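Since the structure comes first, as C-alpha cells, the remarks are kept for the end.
Excluded from the complex is one protein chain; the other protein chains are retained at their positions.
Should a chain be cited, it is by its letter among A, B and C, assigned in written order, with residues numbered from 1 in that chain.
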Amino acid sequence: MRALKILTAAVCILVCQMISTDAKAWWMWSPGDTVENSTQSMIGSGYHPDQPIDFPHNIHAGNLKMDCQYCHSAARRSQSAGVPPLNTCMGCHKIVATDKDPIKYIAEKYKRNEPVEWTKVHDLPDFVRFSHKPHVLAGFTCQECHGPMQEKVTAAQHAPLQMGWCIGCHKDNLDKGAKISCNTCHY
Amino acid sequence: MERLEFDELDKLSEQKEVFAPDATFEAPVKNIGKGHLFMAVEEVMPEIGATDLEVSGEIAESKGKGYPIARRDVMRLFSASAILGATACVKRPAEKIVPYVNQPIDFAPGNPVYYATTCNECPAACGVVVKTREGRPTKLEGGPEHPVSQGALCAIGQASIQSLYHPERHKSPLFQTNGHAKELSWEAAFDRIGAIVKGSKKVGIITKGSTGSQRKFYAEFLTKIGSKSENVFTWDANGLYSSISEAHRLAFGVEGLPRLELARASTIVGIGSDILDVGTSVVYHSKGLSQALSIKGLEKGELVQFEAVMSLTGGRADKRHVIPVGSELATTLLLVRALHEKTAAKGSKGARAVIASVLDANKGALDQAYDVIGVKKEVFEALAHKMLEKPSVLVAGGTASFDENATSLQVAGIFANILLGAYGSILNFDKGWSASPVKAGDMKRFVEASPDLDVVFVIGTDPSFSLPASYGFSEALTKVKTIISIQNFPAEVDRLAEFILPADHYLETWGDEEPVSGFLSIRQPAVRTTVNSRQPEEMLMWIAASAGAPMGYADYRTYLSAQWKSYYEMAGAKVDYETFVKAVLRRGFIGKLDTRTVGDLIDVKISLTLPESGLKLVAPFDHRLRDGSFAHIPILQEVGDGMTTIAWDSWIAINPNTCRKLGLKRNDVIRVEGPGGFFEGAVFPLPGLHPDAIVAPRGNGHTDKRSTISNGVGFNPLAAFSKAEDKVTGQPVTSGQKVKLSLVGKTYRLAAMQKHHDIGNRSDIIRTTSLATLANEGREKDLDSVPDLYPDILQRGDYRWGMSVDLSKCTGCGACMTACSLENNVAQIGREQILLGREMHWIRLDRYFNGEVDSPGVTFQPVMCQQCNHAPCEAVCPVLATTHDDEGINAMTYNRCVGTRYCGNACPYKVRRFNWWTYKWNTMGEKERDRNIKALNPDVTVRTRGVMEKCNFCVGRLRDAKLSAKERSKEFGREFRVQDSDVKTACQQTCPSDAITFGDLKNPGSGISKLRRDPRAYLLLGGFPEEKEYGLKTMPNVSYLMKVGADNESVAGSEGTQAPKHG
Amino acid sequence: MTTKTAGILALFDYLDDVEAALETIKGRPEFKDHILYSHTSYHELVHHAEERYGPSQVRWFTLTGALTGATTGFWLPILCDLDFPLIVGGKTPAFSSLPPNVIFIFELFVLFGALATILGMLWLGRLGNPHARILDNRLMDDKFGIFVPGARVDGEEASLLKSQGAFEIKKTS
Partner (left out) sequence: MSDTVQWDKTVSDVNEGILKGVEGRPHPTYYIALVFALTLLAIGITGWGLIISFGIGLSGKSSPVYWGTFITDFVFWVGIGHAGTLISAILFLFRAKWRNSINRSAEAMTVFAVITAGLFPLIHMGRVWNGFWTLPLPNTNNMWVNFRSPLLWDVFAISTYLTVSLLFWYMGLVPDIASLRDRVKGFKRFVYGILSLGWTGNIRQWHHYETGYGFLAALSTPLVLSVHSIVSWDFAMALQPGWHTTIFPPYFVAGAILSGCAMVYNLVVPVRKMFRLEGFIKEEHLEACLKLTLLTSTIVAYAYAIEFFVAWYSGNYYEWAIFKGRATGPYSFYFWTMTFCNCVFPLLLWSRKIRYNIPVAMVICFLINIGMWFERYNIVISSLAEDFLPGSWGHYEPSIIDMCMTFGSFGWFFTWFLIFTKFFPFVSMSELKLIMPKPLRRKPTH
C-alpha cells in the first residue's frame, strides 16, 4: 500500500509538471516546429520583465500628461505601436533631467549610435497577426489592453492575451467593424 | 505604396486596363509629380549615399588620393521594431525590441518601405519596386508605371530575392592557388590585384550584357590603368541580342534592336520565336502580346508559330506549325516570298529589289523547301494574305538564334517586316530603339585575344558554363596569367580564377540601365550589403587606385551622378540637380525617347541551305534557369518547366511517336552522342515536337559543390556540341547538330508535377468558345444564380473578393507561382518530395494537351484555391481550422490545424497543400538548412509540419488595403472603399500577361465584377449553367474565362462533345 | 453485505432440485430472507427472482441516462456554435445544421444510456464491493445454493432443503 501511495504521488507530481509552465513547452514540443515554438503565452498577465532602464511611464504619461502616441507614434498607422527611437528621447533629454543616471545611459547610447534593447512585454505568438492600427482607428484607448500605464513605471502584461479574451472583445464590438472570422488574425 | 492624390483612386479603377494602354514608352515620362512615388534610399538611409569619411570631415584628404571609401564595412543594427517571427527555438524566447537610434522620417516600424530600382537578372531591365520591411527586402514587384515591366515581373525577377539572401553566396574575397582557396581581407585583395594590374598593361574584362553605364565605366577603367578600352568583352548566352543587332547592322547599317510594340500588331508570326519564354524582354513582350491577342469586341489578334521545339510561345499560339530543326530560315524566306508576290506588300522599291534578288538567288532551294519543312505553299499564301490585311509582324528567334543561320534568319525576318510595313509602328528602330546589351562576336574576339592578355576580370557572368566546352573558352582563359572572378554567387569560372571577389547582389548596388535609348532606368540599393561583398565597379575603383591610377570618383554613385546629368538637361526640370536626382530615385526612371534616321535596306545576301533529315539535338534555354545562371535559386527549380512540369531536373524531350519508333519509354536513360561529346539523361515524350528533334534544355548540369541547390541537378546538353559558330556573329551553335541515341539500360524518374496530360473529356474543366459563338450567343452571365438552399451566403460582409483567370491569356510562364511562393513563404521541397507528389505551390499550372500528338493544342490553367462559397473543405474539418470569412474567403487557420488532411481530400480542385515535414528553405539532396529567415515575408505565418495550407487571396494584403481605406475614411471624413488599384494579389500583380484579375465583387464597376459577368466566364467544375447543369455547386469566387480560338477553330478540350455530368 | 449474518447454505447439484426447493419454500416465513445463488442465469431462477423482487429497476437508470444523453447531444453543438459563430461551408452556424446533430443526439443517447445502465447494475446489484461475502467457492462453478439467514444446520429449514435434494448443508457465520 505504501508503494502504491508513493507511486500515486509520483504520477501526480509528473502530471503537475506537465501542466506547469516550463514543461508544457516540452510536451507541446516537436522537433523543428516553427508555429508551435512560441505558442500560447504561458506567462499570462502580470509578466513584468526587467528593462535596461526603468522608464517611468507614470512621469511621462501621468504627471506630464503626454499623449501615448507622442512616443508610440506608429500605433495609429502601423501594426506595431513602436518603441520610440533614441532621437525622440533626446529631443527633450538633451536639456531635461540630464543629470539623472538613466538619462546619462541613453545619452551615452545615443552618442555611441547604439540602440537600446528593450524586452518585449506584450508578446503574441508568431501565428497571430495583430495590428494596432484598426484598434486605434476604432477609438480604443491604450489602457483598455495595456492597463493604466500612466500609473506604472515599466510595463507589465495587463491583459491575458489569450484568444478567448480577444474573441470576447471582438464579439462585443461587431457593430464597430470588429470581425470574428479566423483570418482576421491568422493567415 | 503611397499615392499623392487620393481622390484619383476611384477614377483609376474605372480604367479599362490597369496597365498603360498602348505604347508605354511613348507617353512622356518627364512629369514626376504623377503616379507612384517610392522612397529614395538616400532619404531613408542617408549614410548609404555618403562615405564614412564624408561624415567625419576627412573627405578632402580622400579626394586627393582618389580613393573610393568603403562605407558599408560595419553592419550597424538597422533595425526592426520587433524581431519578427520565424525564429526557431523550443522555448518561448523573451523577445527584444530594438528601436532605431535615429528613425528615418515617415517611418513606422511594421510598415513597409518601397524603393524603385531596376532588375539586373537579364538585359531587359524591368523596373521593380522593392518592398522592404525594417530594412530588408521581402518582395519584388514590377514597377507599376515602368514602361518595360508595366507592373509585372517574370519568375526570375521575382526570385531574385532568394539569390539576395542565398546562404551560399561568397562570404569573403578568396585567393586561389592549385584549387586551394584562402580567405583574404579586402585591403589585401585590392593591394595584391592592384600590384598585378600595375605591372601589366594588358587587362581585359568579361562582363554580362547590360545597357547601362557600366560598360562605359569598364572601358574608362581599362583606359585609366593603361589598357585598351576595347578589351571589354560582353557575353550573354542568349544569341538573340547579337543576331538581331547584327542583322540590323547588315540590313540598315546601324546597330541595335528595334523596340517591338506587339500591342499594335494584329497577326504575329513567330518563327521558332521564344518571346514568351526568354526572348529579349519577356515581360514587355508578354504584356504586348497579351494585348495584341486579347479580344477586342469581336476581333482578336492571332499568333502563328512555326517551330521544331515546344516552347511556351508555341503553346500560346493560335496556330502552330511544326517544322524541322534548322529550317527556320527556309520557312521565313518562304513567307517572305509569299509576301513579296502579293501586290499589297509594302516596302520601298529599293528594298523590294534587294529582297527579290535574295529570293531569286535561292529559288531552287526554296522550291524544294515546302517538302522539307512539311508545310504547304497554300499555308504561306493564306498567311501572307492575312498578314497584309492588318498590322502584322514577324518575330524570329528562339532555338533558331543558336544555329549557324541565326543572323541570316533575322535578316530574312527584316525582309518580311519591311514587306509587312512593320517598321515604324510595330518595330521601332528609329525612335526609341534598344541598344544591344552585348557586342556581337565578343567571345570569338576574346578567344583570339586571350594569349595577349595578362589579367582578366570576369564580372557577373559565367561563360565557362554557358559556352559549350568545345568552344574553347576555358582553354583560352587558362592562357591568361591572372583571372579575377567577381561574382555574387559561386560560378564555374571561379575554378580557373586566382582571385574570387564577392560581388554585391543587384539589390545592394547602384547602377542604371538604358533598355530603350534615351530612357534611363535607375538602380539603387534597397538594403545594406547582406554579406561581406562589394559593388564590382567600386572594386575596380579600389584596384585602379591601388594600381596607382585612381579613377577620380568618390564612389560609383558619384560616377553615375555624372552620367545622369544629360537626362537632367533633357528633362528641363526647374529644380536643382540634387532634387532632380532625388525625384528620379523615388520614381525609378526618367527619359524621352531618342530619335535617329535609319536608311533604306542595304543590299544584303542570304544563302539558304536546306537542313538534312535525321535526329538533331536542340538545347534551348529553360525559361526559368536560362543559361544556367539561375540554377541555384530554389524557387526557380521548384516552379518547374511550364511545358513538361518537370522540376529539379533536365530531361530529353522527344516526340512520342519517335519514342515509339526508337523503343524509348518515359524515364529511360539514354545517351545522346553528338559530334562534340555525349551526355546522358532521361527521356520525356513530349507531344508537339518535330519527330527529328531531340530537345534537351540548358540551365542545369552544374557540378559545383559550393552550390548545393544546383550541384548534380540534371545535365548540361552543351557537352554534345562540337565547335561551330554563327558565321556572322561568332555566337556558338547550340542547336541542330546531328546526334545518335543509345539506351543506357537504366531508368531515372523525372520529377514531373503533372502526371496526366489531357483533360480526359472533362469539358467543364477547360471550356472553350469561338469568336463566332461569342458574337451569336454571348450575353452577360450571372454565375452566382445557382439554385441554392442558403441564398444569403453571398450577401455577408462589406466586400466579396473574387478572381478571374483568362485562359486565353495565360502563357504558363510560372511567374505567378514564384510570386505566390515568395509572398506567402511557401516552402521549396526538392526533387524527392516532388516525385512523391508533395509540391507546395499555392497556385499551380495545369497544362493540358489536346488534339494530335504531333501538333497538339496546349492550354495552361492556373489553379489556386477557388474560395468556394459552398466550400466542401470547410464542413469536414473537425477542429474548425478552415472556415469562411464574411468576405467570401476560405480562411485556413494554420495554428488550429491538427492535420487530418480531410480538407485536402474533400477539395475537388486539390489546391490544398500539406506540410509533410517542417520544410527547410531548401531541403534538397542530403543537405538541410533552416529557412533563410531574412527571405521570409514577416506578414505571413511560417507553417510547421503537420498543417494544411493553401491560397488565401493574399489576405494580408487585403487587410492592409482595408485598413488604409479605413484610415483614409477617418482622415477625409467620408467612406472610402478598397478599389481595384489599391490591392493586388501577388499572382495578379506579377502576371506578365494580365491573365489574372482580382477585386471586389460587391462593387459592380470593378474589373472583376465585369469579368464575372463576361460571356466567357465559367466556374471550374461548375458544369454547364446554360443547360441547368451546375456541376459540383461549390460556387467558387474564382471564375475562369473560356479559351477562345481564332478563326472559329476549336481549341483544347472541345473534342469531348459529350458534356460530363455531375450526378 | 458487510454485516455478516450467520445462517445455513444448502448446496444443490441440479437445477430442477433448486426449482423444486424454491417452490417449496415460497411464502414460508422462515425462508423470508433466503438468498439464492446460481452459477449462471437460468431462466427458471431469474423468473423466480422477478416474481419475488419485482421487475429490475435498472430500466429507469437506462431511461434517465439515455434521455440526458439525447438532450446533451442536441444542445452541445448548438450552444458551441452560438458561442463562436463561424461560417462553415457557406452556412451560418447553429440551427442551420440540425441534421448532423442527430448523430450527436444518437451517440450520446447510447453512451449515456449504457453508462447509466452499468451504474444501475452496479448500484442495484451491490457490486463493486471488494468485501463481498463468498459463501462457497463452488457456487460460481457448478453448484446452486440457497442461503437461509438465521437458520441452523440442525434446524427444520436444513432438513427441508435436504429433502428437496441439497447434497450438503453448510453452516456459515
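Throughout what follows, a contact is a pair of C-beta atoms (placed from the backbone, for glycine too) under 8 Å apart; a residue touches a chain by one contact, two chains touch by 3 or more.
Because the structure is a prediction, the values reported are computed rather than measured.
Participant: Which chains here touch the chain that is missing from view?
Facilitator: Within the full complex, the chain not displayed touches A, B, C.
Participant: Give the residue, chosen from B:909, B:953, B:976 or B:1030, that touches the chain omitted from the document.
Facilitator: The missing chain is touched by B:909.
Participant: Return the single residue from C:5, C:24, C:71 or C:117 that touches the missing chain.
Facilitator: Answer from the full complex: C:117 touches the omitted chain.
Participant: Given the contact definition stated above, which residue among B:796, B:844 or B:984 touches the chain not shown here?
Facilitator: Final answer for the missing-chain contact: B:844.
Participant: Spell out the interface residues on subunit B facing the chain that's missing from view.
Facilitator: So the residues of subunit B touching the missing chain come out as 754-762, 765, 833, 836-839, 844, 846-848, 861, 863, 872, 875-880, 896-902, 904-906, 908-910, 912-918, 944-948, 1020-1021, 1032, 1034, 1058, 1060-1063.
Participant: On subunit C, where is the contact patch with the chain that was removed from view?
Facilitator: 13-17, 35-42, 45-46, 48-50, 53, 55-59, 62, 66, 76-77, 80-81, 83-84, 88-89, 97, 100-101, 103-104, 106-108, 110-111, 113-115, 117-118, 120-122, 124-135, 137-142, 147, 165
Participant: Hey, which subunit A residues sit against the chain that's not shown?
Facilitator: On the subunit A side, contact with the omitted chain comes from 27-28, 30-31, 40, 160, 162-165, 167-168.
Just so we're on the same page, only the chains that are shown with their structure count from here on.
Participant: Between subunit B and subunit C, what is the separation of their C-alpha centroids in Å?
Facilitator: Centres of subunit B and subunit C (C-alpha means) sit 80 Å apart.
Participant: Mind pulling the subunit A residues that touch 2 or more other chains?
Facilitator: 181-182
Participant: Quick check on subunit C: which residues sit in contact with 2+ other chains?
Facilitator: Residues 86-87 of subunit C each touch two or more of the other chains.
Participant: Per the contact definition, I'd like the list of subunit B residues that touch subunit C in the complex.
Facilitator: Going by the criterion above, the answer is residues 790, 792-793, 796, 868-872, 874-875, 880, 883-886, 1035.
Participant: For the complex, give me every residue of subunit C touching subunit A.
Facilitator: By the definition above, subunit C touches subunit A via 84-87.
Participant: Show which residues of subunit B lie in contact with subunit A when the two form their complex.
Facilitator: It comes out as residues 76-77, 79, 81-82, 85-86, 88-103, 108-111, 880, 883-886, 889, 891-896, 918, 939-947, 952, 955-956, 959, 963, 966-967, 970.
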